[in-house]
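Only one structure is covered here, and it is reproduced in the block below.
One protein chain is absent from this view; the other protein chains keep their places.
The letters A, B and C name the chains in turn, as written, and every chain counts its residues from 1.
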Amino acid sequence: MARNTKALSDSQIKKLAPTWRVKKKQLYKKFIFSNFSDALGFIVQIGVEAERLNHHPTIHNTYNKVEIYLSTHSINGLSTLDIKLADNIDNI
Amino acid sequence: MARNTKALSDSQIKKLAPTWRVKKKQLYKKFIFSNFSDALGFIVQIGVEAERLNHHPTIHNTYNKVEIYLSTHSINGLSTLDIKLADNIDNI
Amino acid sequence: MARNTKALSDSQIKKLAPTWRVKKKQLYKKFIFSNFSDALGFIVQIGVEAERLNHHPTIHNTYNKVEIYLSTHSINGLSTLDIKLADNIDNI
Partner (left out) sequence: MARNTKALSDSQIKKLAPTWRVKKKQLYKKFIFSNFSDALGFIVQIGVEAERLNHHPTIHNTYNKVEIYLSTHSINGLSTLDIKLADNIDNI
């Protein structure tokens, strides 16, 4: 997995995940749904994608709101794995 | 719950759930998704709606395919509860 | 819902939810699972219970860790609804 675990620079991150914010070395995005069942369905879809990539986000949920934080612990930063998962989440 | 548990006639069902088929006294619909995670997210959303209505479907899933069967056991037929759940599923 | 939305006192909360901590006027509990799929299954079970009670927690998840925060917004405190949901979560 060495290929994925090199830290990306800030400019690379901006280019590769332009719709995500960077907060405390993590990619961050907030999603608002019309109700709780849509939010929970989304969380489950993220979970399946995460398991497939063997790379798991931090998820915060309150009712129709889902906040996602992505980072790569082993490098204490952001890697191409985070970009890949961010892409997959955006494609849900 | 007496209000909901009167059996609907065939013509009522056709009018109230025009996009669903009737198979063996059940409302039936097949959904095809682009992958498994979309299908599983959909199943969870159905589950939340079902619990809220306290009326649960039969769900068949294989990979990206989800088949739903709705009926009201207490009347061995179809009631307005099935129509309501069918509507909610269509709105997911 | 007036019956449920009276704020509970600290001593009532301690008695009614003895295994939960109180953090910033919320009931709080952390659950650790052996893997991500157990954690996600737990989140879905909580979601179904929450929808049935029409009372939703804040959920934080990272891999095998699930943290739950319960409160009743309308009273800016803790009510019997929070106790009920805490009980249901403990019984999962």
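Methods note: contacts are C-beta pairs under 8 Å (C-beta built on N, C-alpha and C of every residue); 3 or more make two chains touch, one makes a residue touch a chain.
Keep in mind it's a predicted model, so treat the numbers as computed, not measured.
Touching the omitted chain from chain A are residues 44, 47-48, 51-52, 54. Annotation for chain B: contacts to the undisplayed chain at residues 36-37, 40, 43-44, 47, 50-51, 56-63. Contact between chain C and the absent chain runs through residues 36-38, 40-42, 44-45, 48-49, 52, 92.
One rule holds for everything that comes next: only the chains that are shown with their structure count from here on.
Look at where the CA atoms of chain A average out and do the same for chain C: the two points lie 25 Å apart. For the pair chain A and chain B, the distance between C-alpha centroids works out to 33 Å.
Among the residues of chain B, those in touch with two or more other chains are 44, 48, 52.
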